[in-house]
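Notes follow the structure.
With one protein chain held back, the other chains of the complex are shown just where they sit.
Order of writing sets the labels: A, B and C. Residues in every chain begin at 1.
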Amino acid sequence: MSCACVGAAQLGSEAQKRKYLPSLGKLQKVCVYALSEPDHGSDASTLCTTARKVSGGWGLNGKKLWPANSSFADVFLILARNTSTNQINGFIVHEGRPGMQISKIENKMSLRIVQNCDILLQDVFVPEDDRLPGANSFQDLVNALSIARVMVSWISIGIAMGAYDVSLRYLGERKQFGAPLASSQMNQEKLVRMLGNIQAMSLLGWRLCKLHDAGKITAGQASLGKAWITKQARETVALGRELLGGNGIVIDFHVGKAFCDMESVYSYEGSYDLNALVAAREITGISAIRPASRSYSPTLVLNIECTEASIYLAVVIIKLISQLPREDKEILLHLRITPRHSSAHEKKCATLPVFAISLVSVSETLFSM
Amino acid sequence: MSCACVGAAQLGSEAQKRKYLPSLGKLQKVCVYALSEPDHGSDASTLCTTARKVSGGWGLNGKKLWPANSSFADVFLILARNTSTNQINGFIVHEGRPGMQISKIENKMSLRIVQNCDILLQDVFVPEDDRLPGANSFQDLVNALSIARVMVSWISIGIAMGAYDVSLRYLGERKQFGAPLASSQMNQEKLVRMLGNIQAMSLLGWRLCKLHDAGKITAGQASLGKAWITKQARETVALGRELLGGNGIVIDFHVGKAFCDMESVYSYEGSYDLNALVAAREITGISAIRPASRSYSPTLVLNIECTEASIYLAVVIIKLISQLPREDKEILLHLRITPRHSSAHEKKCATLPVFAISLVSVSETLFSM
Amino acid sequence: MSCACVGAAQLGSEAQKRKYLPSLGKLQKVCVYALSEPDHGSDASTLCTTARKVSGGWGLNGKKLWPANSSFADVFLILARNTSTNQINGFIVHEGRPGMQISKIENKMSLRIVQNCDILLQDVFVPEDDRLPGANSFQDLVNALSIARVMVSWISIGIAMGAYDVSLRYLGERKQFGAPLASSQMNQEKLVRMLGNIQAMSLLGWRLCKLHDAGKITAGQASLGKAWITKQARETVALGRELLGGNGIVIDFHVGKAFCDMESVYSYEGSYDLNALVAAREITGISAIRPASRSYSPTLVLNIECTEASIYLAVVIIKLISQLPREDKEILLHLRITPRHSSAHEKKCATLPVFAISLVSVSETLFSM
Partner (left out) sequence: MSCACVGAAQLGSEAQKRKYLPSLGKLQKVCVYALSEPDHGSDASTLCTTARKVSGGWGLNGKKLWPANSSFADVFLILARNTSTNQINGFIVHEGRPGMQISKIENKMSLRIVQNCDILLQDVFVPEDDRLPGANSFQDLVNALSIARVMVSWISIGIAMGAYDVSLRYLGERKQFGAPLASSQMNQEKLVRMLGNIQAMSLLGWRLCKLHDAGKITAGQASLGKAWITKQARETVALGRELLGGNGIVIDFHVGKAFCDMESVYSYEGSYDLNALVAAREITGISAIRPASRSYSPTLVLNIECTEASIYLAVVIIKLISQLPREDKEILLHLRITPRHSSAHEKKCATLPVFAISLVSVSETLFSM
């Protein structure tokens, strides 16, 4: 819900903020942020839910996975790809809209207090006024994601602190071999490791907030913080879980619950790996997010239909190379070929005056996150 | 249940084995092994449940914690302290015996397929025939524990194998950024670490069985195997949980369940720490299991009643010291004082000519760093 | 040296084996295996040292980095790229050959007992008889590499065993706070972790030998074993180093030396990461060794000279695409453009009848290891 608030606050118009933020802030209304899709978790930038311009507004189609508490939410902030611009836009959808179908995700072992759901969108109508004017590309979401990553870091810190607090008290109270568990060297070292982690996590989380307040936080810093803090939190709750022994698997003792809950936090708002790679991109100037891309030199993605492929490609590449400086260079061309069986098209391609063709079909946004 | 079978097979009489093992082996009857108590997990040897000799058998009193599946079990193998010998004995108790009260442990986040329970025993009668003749001391149980630790090691190996199997298939099928997750370097390394762990765990588990078959397994080897294998299994399922991302917290994808289940296995049949210390005792010849014991020099535990303490202590210590060789020596006296209010005794103490002696030789700086 | 022996034994002719193996086996002669180059460590398959056919033999040119003990070796087994076939071949070079210049690598902090060197080869003549008939491609070396990885695994096991042995004795002998260090819980746990690692490493190493003897070892298994065993060995010696405290940094106590030596072993015969990726390639069917390759679809590397680039590329790509099945497909074209400023060439290119150009310049070997 907080992500949704942040999203609304950052991407919404003044009118939208006046309309929604007060009731969200007072927790009178529940708002959901719907970004992930069944086939697009880490690579959210390539999401498939579409928003098609229709009379008086937009028609949304697609599937969303995970949005928290959707089964009882009032408002949904849905990210979808504008079919005209191919960019990601944001839309406010009210609960109960025709065409929106929500199913609970059952059998979670983590963050069970949150009711995650699937959302199916079939020609859901959104009036023009409910489009977020600040969300015109995936890039516009990155800021919101950065803040969300700071918030999630603090969730981890809280979970870890709770686990430490319970563990310390438990070890002081419970005896084995005639002595409190806290008198065991091995247990003491675990407590100290937990506390060291928590102090460091808190300080790093505090610095992220300072950077944010100063308007200096970058995507890389937010991701570094989220990755590192959740990693340490994961270690911390695992130590706590172990310290409670058998009682550590009974949720009433809290630490077993913390142990399970951290797994969601470790994986959402960008998995550990994804955030590490976002941070590394900023550190090294090289993106390794897509496993198969050579990001250290210009990479062009050509989305073409197959029967036209040969001639188009030749043209595009010739054009491209003619613009390159004459240096030792590496280029990566990534062709996505979609077959189309149209003899008419084939004929047309064959007759195209090659040099007249522009490069419009070349997407330059491959490495936007 | 298997521990119970092993216990019955190892500690029972021929008649008992004939009576119970066939139906247990065919899973027609469920048998429970009840060792742990609310205040005695790792230090099971000091358990408090008592067995008092009564006419025609034994009367059991105490509490047991954790025994698996007790809510629907047919037979219970209960370990209790014989009040005559102060040694631990074993007793077969049938379901529904008067005085036995069983409560389910709720809210587990691990091994939920097993219904752990609390057992309250109040004057539960056990006929003489149902005492296990092979269980006459805690030492008699150690062999059974060793075998149980090998069995639990194999449970871990199975859980880890399952997590690997699901993870490998999941990564091959699910795509992000246009490629299977299995094409990511970071994911590949996790898979390899899982498989390396599993191969090593299996080989170590196999060797434990070989040692057992040859009659050569020691308590230390069983504990080393259990500790090391469950540690690697814990790492392995955590890697799998991470590899499945968001779906890793939904139990339907199996790996999240494996992740949770391993926590029980890591902590039962002796926690990681306890088993490590049992193994280390065999390696080093020094026990560090009790946090406060100096095992390298004679340590004497005096259980005395408080009002008599002064005089008894003086006597015992003088006696002790008079028998020591006249060398540079350290002794650790561990006094457990239970108060008793006997004015007669107090009077006696008061007459001792002791108050002239000062305490100057007592160093108070022991715990300065 | 052992790698060199293995290389000679596997790749040499019968005459070469008769000539060299006896003295190598008796350690009368020292033989060096020279594969790595300054710019080709992990990607040895792309090595640059060349072997050009000359009258009566071959002329070698290039640089080798790391070959062990070259400063006092008698024979060198040098891997070089045959300029005719573009494949890697093997050559026996005798110490003192004109054109071979050897410099010691100074200031190593690991495996200082081995004298690594740089080798500079300038028109070094090798008679035809000293070419290894069994080494005709990089693939021919892969088997030798597998065996070498098993051997290196056992080096790690030996180093770890030594560190454990010294640590155990040290902890038993040295006292702090009036007790042997071995009586500390934290030290005991470290010892147990070391021993658990060593038992598992030994068993995995033993299985690799069994697989090798049965002719069933694969590159992936050898790499998995090398990666996993050296990782555990690295943890093991770091534990030992810590256990010895201050004395752990003095080489006379052995464990500090083991700690340093393991770093070489962890990184040579393929680094941990490289071996993990070789193993994962076998597990997943997907290679992620080259960071920038999409291995799940055909990837073609075009090495072209820049001024001809535009026209060549067009042709090659058209040809390529015309041969593809008409399916949904992704292709990755990786262009390496080397500039050349020759107006003559430009003219020639301009006049080329495009469709007559063959695909010979397309390397299909991108994913050989």
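By our rule, contacts are C-beta pairs under 8 Å (C-beta built on N, C-alpha and C of every residue); 3 or more make two chains touch, one makes a residue touch a chain.
Worth saying up front: this structure is predicted, and the values here are computed from it rather than measured.
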- Query: Considering the whole complex, which of A:23, A:69, A:188 or A:218 touches the chain not shown?
  - Reply: A:188
- Determine which one of C:82, C:184, C:236 or C:284 touches the chain that has been left out. C:184
- Item | Options C:65, C:120, C:142 or C:211, residue touching the unrepresented chain | C:65
- Those residues of subunit C that touch the unshown chain are 36, 39-43, 46, 65-66, 105-111, 175-179, 183-187, 238, 241-242, 245-246, 248-252, 256-257, 259-260, 263-264, 266-268, 271-273, 276, 288-292, 336
- Query: Please identify, in ascending order, the residues of subunit A that touch the omitted chain?
  - Reply: 168, 171-172, 178-180, 182-185, 188-189, 191-193, 195-197, 199-201, 203-204, 206-207, 224-225, 227-228, 231-232, 273, 276-277, 279-281, 283-286, 288, 291, 294-296, 330
- Message: Need a quick check: the contact residues on subunit B for the chain that isn't drawn.
- Response: 45, 138-139, 142, 184-186, 189, 219, 278, 287-296, 299-304, 306, 309-322, 324, 326-339, 341, 349, 352, 354-355, 357, 359, 361-363, 365-369
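Methods note: only the chains that are shown with their structure count from here on.
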- Task: Determine whether subunit B and subunit C, two copies of the same sequence, contact each other through the same residue numbers or different ones, counting it as same when over half of the numbers at the interface appear on both sides.
- Result: same
- Item | Averaged-CA centre spacing for the pair subunit C and subunit A, given as whole angstrom | 39
- Task: Take the average of all CA coordinates in subunit A, do the same for subunit B, and state the distance between these two points in whole angstrom.
- Result: 44
- Note on the structure: So subunit C residues touching two or more other chains come to 184-185, 189, 288, 291, 294-296, 330
